[in-house]
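The complex appears here minus one protein chain, its other protein chains still in place.
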Amino acid sequence: MVTGDSRAEITQRLRDIARDLLERGEVDVFIGYEEGSLPLRTTPAFITRPDDVSRLTWGALCENNLATYLPKFEGRVGVVVKGCDVRALVNLIVEKQIARDQVKIVGVPCQGVIDRRKLAGAVGEGPPVRSVEETDGFIIVRGSGFEKTIPVQEMLSPACATCVHPVPVLYDLLAGDEARSRGACPREDAFAEVERFAGRNVEDRFAYFAREIERCIECYACRQACPLCYCPECFVDRQSPKWVGRWRDLSDKMVFHLGRVLHTAGRCADCGACRRACPAGIDLRLLSKQMEKDALEFFGHEPGTDLEAAPVLATYRREDPDDFIL
Amino acid sequence: MGERGSGKALVMAKRDLGAFARHLAASYLVLAPIVEGGVTRFAVAGVDDIGGFGDRESVPAPSKRPLKEVFFPQEEVLLAFDAGGKVEVAAGAAAPADEVTRVAFGVRPCDARSLTLLDLVFDAADYKDPYYVGRRQGTAVVTFACTEPGVACFCTSVGGGPSDEAGSDLMLVEAGESYLVKPLSARGEGLLRGFDAVREAGDVELAAARDAEARAVGRVARDVPVDAAVEKLAGAFGDAVWEDLYRKCLGCAVCTYLCPTCHCFDIGDEATRAGGERVRNWDSCMFPLFTLHASGHNPRPSRKERFRQRIMHKFNYFVENNGRVACVGCGRCVENCPVNLDVRRVLETIAAL
Partner (left out) sequence: MGQATIRDAGANPYMPELATITQVTRETDANDVKTFRVEFRDPSTWERFRYMPGQFAEVSVFGVGEAPISITSSPTQQGYLEFSVKKMGQVTTALHYSSEGTVIGVRGPYGNTFPVADMQGKNIIFIGGGIGLAPLRSLINYVLSDEHRGEFGRVQIIYGARSSGDLVFKGELERWGARADIDQVVTIDRPEAGWSGRVGFVPAVLKEVAPRPEGAVAVTCGPPIMIKFVLSTLTELGFAPEQVVTTLEMRMKCGIGKCGRCNIGSKYVCRDGPVFTYRQLLEMPQEY
């Protein structure tokens, strides 16, 4: 279970590791988290000098997937990863976006990250949260005239609830004790949500996605936050052939979102970066989660867990299921 | 816009806010902050929404999406053409309207102020954008002074404030159990015509409103050295600081699309069976395609140049061209940035160069 001192311990451990890597010249940059400018935020920190490692922090608000900065990274880099983050990084290595020996992977046995939207809901409308304190398993939020103590476990991101690998599957250094990570979700439960959704009738499901995607403002924060969306030119930006019309009807927005999901199918490990980045609060996980399930069921492939496994949709095996072909 | 109102302050009881909204809805199309799927934006207020305003203790919540889309929508058809070569201004976007037909209700002072910046672009001496100008002239702005600025707000650092009047036609300020009602233009006064539940403000209400204004100013948490940053930016284009500042930027358009003053756009055609339409879309300097030449050359090839462009445009180029910073301190870019790249910190860093 999470304890407050493990948070402080991990922070200290990350600073020590970063200092060591930078001092020994093993990395040019160390990417971790530091305190953000808003009560509920941390922010990515690019540390290049050993003296700056004291900026590094760790906690349940360290939400960003820092692997998104790694495609085509020049130089040697140390990076802090949670269990989900590293699976994107494994993909990047497999897909030759970064060399394995270029990156020092600093894993953190993950205790889950807070979902800010959920927390906002728990705090309720009214005056804004002006300060936040993380203690042993609780988060205390304060604003003018109110204070609330909320258990961190109740505020976790939905992706954390279905996380099968809270301890990074690949790391060079581990900042913390594996035993202290959040318990893994049993694999058979990981897809409960998508199975429930798949049980609804097709009109319902379409209506759900229509309602969600209608809100899209085409800012492409989901794409930009995703470590796997590194194409130099995204298909939606292509003018010839043109995939997305200028009227930006629901169908145009759908093309983007479906394209995004299909393009990350068999690669996405549900870190939740897309959903967190979306300013419109669109449920961007559900379809991706279905793809993750399909990859596992059809091909026995669990994205981002094996440096030797070729990308599942870029390989062919005779035994691959083909009953969808007429 | 238009001539100033008489400036005589009035009051209405808070419980009459709903009645006022209904009064407006009887004569105008009312656009108000409406929640859709957890996102608040200015949209046409239905009967239920308008009825709801009366029940609220406080003012409508600040909208996540900026007011600008009421005047400069994310997508709009500029022209329609047919196969025979006939070109027409798109229906519904013709000549400027002489009379007010819409009311933006529940606006915050930062958003109202943003209109005065957009006016510099779209209602300029050299060219008038008839689409924007038409909507602007046909829309009155009813603003609520802020009492509880958010944690990302910094309006007071860019010339605004929780009860800044720029861009508003009518302003409502909380004063105890009442709203102080300040007509700021003839249009604002027009909105009150026929509404009986207002009376002249007394000293007590005026004092209460003044107190509320002062309290709100005190709650704008951060004093950002914008003037110092503007000064430093004049010589900062080639500074190494951009290398550090841009690094965590993801290159998405959250900051620019949610910004009430960002106004960059793209124009292109869509072919239809009958001919086609020329469509204007919001565009963002954060996207590589924004400046990509057909030859493949890109003058702003990486996120660094694009990030610098955004900051320079708002705090240097716009100032050079228009004499004002293109920022109202609403904090939307701060709150919604996926990586908490805070423009206030950027300005602080630049001011300290």
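Just so it is clear, A and B label the chains in written order, and each chain counts residues from 1 on its own.
Criterion: a residue touches a chain if its C-beta (ideal position, glycine included) is under 8 Å from a C-beta of that chain, and two chains touch if they have at least 3 such contacts.
Everything quoted here is computed from the prediction, not taken from an experiment.
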Among B:Val121, B:Val158 or B:Cys249, residue touching the chain not depicted: B:Val121
Touch criterion as defined above, residue of B:Arg41, B:Arg102, B:Arg136 or B:His263 at the omitted chain: B:His263
Contact partner of the left-out chain, one of B:Ala61, B:Ala214 or B:Ala271: B:Ala271
Positions on subunit B contacted by the hidden chain, ascending: 78-79, 81, 85, 87, 89, 121-122, 125-130, 237-238, 263-271, 275-276, 278, 283, 285, 290-295, 297, 299-300, 305, 309, 312-313, 316-317, 320-321
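Rule of thumb we're sticking to: only the chains that are shown with their structure count from here on.
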Centre-to-centre distance between subunit B and subunit A (centres being mean Cα positions), rounded to whole Å: 32
In the complex, subunit A residues that touch subunit B: 36-39, 41-44, 46, 64, 68-69, 117, 125, 127-130, 144, 211-212, 214-215, 217-221, 223-225, 237, 245-248, 273, 276-277, 279-281
Contact set on subunit B toward subunit A in their complex: 36-39, 61, 64-65, 74-75, 148, 150-152, 219, 221, 244, 247-248, 250-254, 256-258, 268-270, 279, 281, 284, 287, 289, 334-336, 338-342, 344-345
